[in-house]
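For this view, one protein chain was removed and the others were kept in their places.
To keep things simple, chains are lettered A and B as they appear, and every chain counts its residues starting from 1.
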Amino acid sequence: MASVAHPVREGIRGPNIASADVQLPAVRDYEQVDRDIIATLGFTKKWFIGLALAIVAMLCGASAWIYQIYWGLGQAGYEPPVMWGNYIITFVFWVGIGHAGTLISAILYLFRAGFRTSIYRAAEAMTVFAVMTAGLFPIIHIGRPWKFFWLIPYPNWRLLWPNFKSPLVWDVFAISTYLTISTTFLFIGLIPDFAVLRDKETNPTRKRIYSILSLGWRNSDREWRHFAKAYLFLAAFSTPLVLSVHSVVSFDFAMGLTPGWHASIFPPYFVAGAIFSGFAMVWTITIPMRKWFRLEHYITLNHLDATAKVVLFTSMVVGCAYLIEFFIAWYSSVRPEQEFFWNRVFGQWWWAAWIMLLCNMALPMSLWSQKLRRNPTWLFVLSLFINLGMWFERFVIVVPSLSHEFEPWQWGGYTPSWIDMAFLVGSFGWFFMWFLLFVKQMPVMAIMELKEIVTPRFKNTHGHGGHH
Amino acid sequence: MSTEAGTGVKRREFLKILGATGATTAVVGCSSEKVGKLIPYVASPDNTVPGVSQYYATTCRECAAACGVLAEVRDGRPIKLEGNPEHPMNRGAICATGLSAVQGLYNPDRYRSPMVREGNALKPTTWDKALELLAQKIGEAKSKGQAGNVVFVNQHESGTFPGFLDQWLSANGMPNHLSVDSTAPVATIAANQKAYGAAWPQLDFGAAKLVVSFGADFLDGWGHSVPQQLDWADARAKITDAPRLVYVGARRSLTGLNADQWIPAKPGSEMALCAALTGAGTAQAASDASGVAVGTIEALAKAIADAGNGVMAICGVTGSDAVECATMVADINKKAGSVGTTIKPASGHAGYAGLASYADLAAAVKAMDAGSVPLAFLRGANPAHTMPKSAGFAAAFAKVGFKVAFTAVPDETSQLADLILPDNHWLESWGDAAGANGQLGLQQPTLEPVFDTRATSDVLIALAKKDQALAAKYNVADYRSWYISKFPGGGSAFTTALTKAQVSSGPLVPTSGRTLAATAMPAAAGNGDFFVHVFPSPTLGDGAGANKPWLQELPDPVSKIAWQSWVEVHPSTAKKLGIKEGTQLTIETAAGKVTAPAYIYMGVRPDTVAIALGQGHTAYGRFAQNIGVNAYDLVPAGWDAAGGLAIGNLKAKVTVGTDNSPLVTTEGSARQHGRGIGQAMPIGVLLGTEQENDEHHHEIPGLPSQDFKKGLQSPVAADAQGEFANPKSKDTGMYDPEHSSKMESRRWAMTIDLARCTGCSACVTACYSENNIPTVGAPYQGRALSPTNWDERPGANIIKGREMAWIRLERYYEGNDNTENEFSPDFDTRFVPMMCQHCGNAPCEPVCPVYATYHSPDGLNVQVYNRCVGTRYCSNNCPYKVRYFNWFGYGEPERRQYAWPEPMHWSLNPDVTVRGKGVMEKCTFCVQRIREAEHRAKAEGREVNADEFTTACAQACPSRAIIFGDAADENWTVSKLAYDRRAYHVFEELNAYTAVVYLKKVNYPAPASPAKA
Partner (left out) sequence: MQGVLGVFHHLDSTVSAIEELKKKKLGDVTVYSPTIRHELDDAIAGPNSVVRRYTLIGGLLGVSFGYWIAIWSSDYWPLVTGGKAIASWIPYTIIGFEVMVLVGCLATVAGMFINSRIPRLTTTVGYDDRFSAGHFGVFIECDANKASQAEDLLRHAGAEEVRREA
């Protein structure tokens, strides 16, 4: 019987991989997994302080928004012809971050990359909250935010529909689909873990909440079978979705004929950048987490090492894209293009461009050294630099392009105002508020999947090697 | 223009309208702080249709030219001024200053009632009290026998009123009034009178072959800019035998930039040059004095000789030797025998009759200072601002027994008065003005006074009535009835004449002609290593225009700076002294000093700095106060032989400040980087003597043919232009060629002839007026720099690049690339009016997520304001950058950025939406005019006639550079011009297939280049 192997079944079987880099030698049995993960829940003083800070930051953004809606967008730093600024930059920044989660949980799932197991839950939650943050910015950015729903196709008595040729409408579809799917994906993965919490919980109210969330999950073979299948298909759908979402975001620029935007390389370039920044944010979040929650033996150095390799790779892809842009500008022999790219690096925007190149191209090269790949402190520091660099990448794409277009008479500059800054701070507050609320209510690691790579108990150990 | 235009309004009906409008506008006027009436009357006069404009012909009084204008009156309120096409002088054109008159009319800072001084403050009072007080003061002056010392200073005006005024004064035993105009070229006038026997002969550019201008800025306001510009542009449009222009002067003004050659003579050296040209002196001497190469001078002399009687030499020099210089310039004409051909004294302009000089005014001030003046009247003139500080006007004025101002606006002078009897705006009053060729332009009110003001003429009559001695003499109801009594043919003739607002006659009452003669009193030249060139601003004049936001917002045609004073410095000087754009420079002359940011300009001599008059008001309302500096502070009180204030040829010390303040400029880059926005063609190419080298042509592989398709339609399938639409595409509805609207058969388009455009920018202001474009530069319109602190720099929004001008005038320089290191006068200027190009394949359209901008079947790129959500993607994708965003609620009265403070919003055009906060806007090709014409045609059961109507910019353009129409119908002028040899699209390589076609500028060789000689 054991020999009956069905190809599709092979597929369904999930990542029971035994490659050395995903072993959890310090984890003895299933019960320990439960203990360790449940230990991360429950409130602490530090946590309350963090949450308070996040909420304050969020409120500063919220009040800035009310102020801006009352007075008009003129309060922001816009300086025509730079009609897009901080809001779009920050929008793309957060969408980009929102890419790691689904990449880790879907693409790496299909690739059987075992190192995803211990980080994917946190990454997925990060994705959902990042997209929730990003989703706000297009609304903040438009001149009449109270009319944002006109971008959504809904039957209305005016019989007006959005212009499906507009990249902004593609955005609406891509972002909302992405938010829905990644939320679903997160929840589906959580169901068995809710069941665990339900069965462990003693406090009746919390137990009740968890039982509702677990939808009466009972770990039966039928449930597992459909669960595995559904998970596989969700992964299969999410994979092209991840790639499409940032491609669509890149269309906002690539579809314009603005010099510096009008480039066919944008979709792959943006996707790589998104993964790059997403993994950086995963580090920013998980490295402190593994320390404070004492999860070092779940997120092992091997795992970090593996993610570092992904970052190194995407960094090189992004760097390559930067260089190709210059080549194309030269090769196109279109004068505005050439002058624009010169201006980007040696002209009025040199500082932004060089921050970008330093943080995204130069510093990640340090990851060629295994020592640094296995040094959590360095990875954390590097992740901050990469986040900064990726924000500036979007700055360099949005602002210099608009400030130096075809019409020299309308060349200009751009300086963000205090309002812009308030929104930037607010966005981080909003994001971390949700994340902090998440980490203390729900398992930050997929208990069920951890158990897959933990050796179960055997009566006669010689019979089974444990892993396949 | 509407069919009601200029149609005779019967006197009865006319009075009805006034009566009816009056009844309620008066109410509104008195209490305009409190209520804004939706409509000025409930029962409409029987010949008015609500929502349909009426046009009243009247005469513009903004400058001495006295152009004929039509006031577009909608529901009882004038909303726009347009040139009167039947007027021989301006032929339908109008300048920015004239257009802005409505903002003078509806200016929120006007005196709203008579004011009387109580202690240090001016307090509102009633007309009865005010007149009582004044009558008493006059009585005192008479009884004391001091009537002879009374001074009446009037802003110079021509026509009947000056005579009427002098009659009144003499009846009261008072001396004639002083008619002052601080920007009038008195020296030239005096010289003209001597040389030609006419104060202002007609300048016939059509007959000219070579125009030599010695600082005579006939395109920036010297003389009568609109008629001069019309003649100039028409003459230049003859292309092949167009007159060539040589400009001599230390600074290259707008006129200079339109010249084929600039000869940068040292200030004050014009005399020497003339001497050389008339043979009275040697070229060498002239060269030594002026720093101009001998070869150039000789070449110029030769060019003048070659031109024969086609020479037109004109002089606008403002130094203390101005009269002598102007006389010598006249000699050049005499010598060439061009008096009568290019200079036509016979058909001169009478606008300067009775003009008093600065010297006359200075004498009056002297008398005031002596304390011998019991009573002084001021009307319009603003000596406290336009006289040099050293003249000590304020101090002298304070010594006058009783000071009366008829001025309508609280300016520096009227603030010093004891009694203010605010005059009506000229759009509110009866009157006339002497124009060209013995024509008398009639002026009629277009609405009841906005505020509780009265025409000075009526006030004078009322005063006379209070005096038994005079009552009999002035036995008339008001000035109008007095006027009609004098009018040849009486009332009926008058009413008929009003419909044209033109009669062939002189002023009804003669003015005591004054000959501009004085003994020159040169001021101390001062010392310092720089010359300072002070010149009247083309937009603000001597400052009279500064309280009109349209004129403040309109960038100076040369520097492109608005809402600011600036000092022009040559790049090489700037490099030497380490001056950057915006560096604060302090200019110090013998008379005083001013500090303003530097503007680096290659059109000024390296040893000269230039600064414009017009700013630096300390009073004069919210739009003028505390903006820039008053350049009169640099001018010492000295005058030329005609008594004109000598503002030229001053020496100054220049101190480079440490701090830097951003220039309020609309200029991004002054160079086009070879992108072919403003293209030019050497005359040789048109004559076939030269090969064309297309200066910007990039060969891009795979670029489709750029040949213009019929009706400028794009060759791209599924374009809105049905003829080329993809037959399989489901274009239906209005895009169907069979659709009842027949819109599909049209393609609204525009041609702009850069050979005609002088860069005067009248089109810009016309657009502001027609399309309710908000001005955004006022000091209170800035953004918040912190929650509590607002950016209150004048033009703060413009520094942020947020100006809203739907049409802008780009001014690009060509050549002179090494100007930081060496001074060369040879550079070419391209003026490019740039507005929405209404592309056939508009890049802005497909990116809009909500169809707020789309392509109409008749080729318009439509912007639907109330569908716009403000993503601003369209603007990002517009290569021409002609879309403008409402960053603030400029149209919301409750916002501090409100652009039309009560009652200025009365000038809004009801046909055009005032755009809300957060929406995009842009040039619509005046779609409201298109639809009006279509509807009118439909109502009259006919097709729209070719060239039946045009856009606001084209209508105003004083050089007729802009032509609008249907390119798909060969009867329209535009459809012929679009295929001119000089035609091109801007950025054609982007395949936008624009509806705006530019005709290349034509460049002529320098007439006086030594090489040629």
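Annotations for the structure displayed:
Heads up, the rule we're going with is that a residue touches a chain if its C-beta (ideal position, glycine included) is under 8 Å from a C-beta of that chain, and two chains touch if they have at least 3 such contacts.
Being a predicted model, the structure only gives us computed values, none of them experimental.
From the options A:Asn86, A:Ser118, A:Thr133 or A:Asn163, the residue with contact to the chain not on display is A:Asn163. Mapped onto subunit A, the interface with the missing chain covers residues 1-2, 4, 6, 8-9, 12-14, 16, 29-31, 34, 153, 159-165, 169-170, 173-174, 177, 180-181, 184-185, 188, 191-192, 195-196, 198-200, 215-230, 233-234, 237-238, 240-241, 244, 248, 251, 448-449, 451-452, 456-460, 463-464, 468.
Residue-level contact of subunit B with the missing chain is found at 714, 716-720, 726, 729-733, 735, 840-848, 851, 853-855, 993.
Assume only the chains that are shown with their structure count from here on.
In this assembly, the C-alpha centroid of subunit A lies 58 Å from the C-alpha centroid of subunit B. Remark: subunit A residues 67, 71-75, 78-81, 83-84, 138, 141-144, 147-148, 150-151, 160, 162-163, 165-169, 172, 252, 255-258, 333-336, 339, 402, 405-412, 417-419 touch subunit B in the complex.
Contact residues of subunit B toward subunit A in the complex are 667-669, 671-675, 677, 698, 700, 783-787, 797, 800-802, 808, 810, 812, 834, 843, 846-851, 867-873, 875-877, 879-881, 884-889, 895, 897, 916-920, 987, 990.
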